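Read through the structure below, which is laid out as structure tokens, and then see the notes.
Note that this complex is displayed minus one protein chain, with the remaining chains in position.
Up next, subunit A:
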Amino acid sequence: MLTKRIIPCLDVNQGRVVKGKKFENLTDVDDPVKLAKYYSAEGADELVFYDITASNDGRNIFLNVVEQTAEEVNIPFTVGGGIRGIQDFHAVLRAGADKVSVNSAAVLKPEIIMEAALKYGRQCVVLSIDAKKNQQGQWTVYINGGRLDTKLDALTWAIKGESLGAGEIVVNSIDTDGIKDGYETELTRAISDAVTIPVVASGGAGKKEDFLKVLTEGRADAALAASVFHYGEIKICDLKDYLASNGLPVRRVE
């Protein structure tokens, strides 16, 4: 049986892992390669690296991190952040990433999804959607790190992303990000029901129950989290024991 995936997310700034709340107030956490190895040994099913640096220098440091990780970790990992065009896909895949996650660039230029899927295969194109609920109760898509509301309907965008060639969708709720009060289950479920590609829930994990809820009620295929893992509040092996005891198929390592 296909297992539910648990994915630690590492936000990398100038070669270090950082963590913020609602996309702000960044604090330094640890060395990304060291953390990647640790999570892999603990039973993480995949890893995600987000490059949150803006400068070219920072980008080069980041690619070094990707290369080192590829050398030392043999589970799949995704790279996102600052992906603007096909040349960025090329650079991170060549550095050793397995998948590339696009967000703002895909909204501004949707054909990037199709172009990348044709060139590198759908399996490596991840569409990451940052969404926030408006006063009418509709989720709209935000870009530029959660700063700009595109007014685009999140569900419509997810369906379009799939038809353009995305192989997976990450649903990130801006309202719940870093708050640790649970994932946005309703949105995750709506998107998961609307598409036929795997859906990863992101933003809001605070306790083990949050993972269980989004992986069952939210119909997510995978759950992504950052701070609960970085600060050791939840250990991946304990989380998987908990999910297994609640009847979910998970992969456990010795």
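The working rule: a contact is a pair of C-beta atoms (placed from the backbone, for glycine too) under 8 Å apart; a residue touches a chain by one contact, two chains touch by 3 or more; residues count from 1.
As a convention for this text, contacts and distances are computed from a predicted model.
For the omitted chain of this complex, the UniProt record lists the protein as "Imidazole glycerol phosphate synthase subunit HisH", which is one of "Lipoyl-binding domain-containing protein", "Imidazole glycerol phosphate synthase subunit HisH", "Branched-chain amino acid transport protein (AzlD)" or "Ion-translocating oxidoreductase complex subunit E".
If you put the hidden chain back, the residue from A:14, A:64 or A:123 that touches it is A:123. The residue from A:58, A:96, A:110 or A:146 that touches the chain not shown here is A:96. Contacts to the hidden chain, counted on subunit A, fall at residues 1-5, 40, 45, 70-71, 74-76, 93, 96, 98, 120-124, 167-168, 196-198, 221-222, 251, 253.
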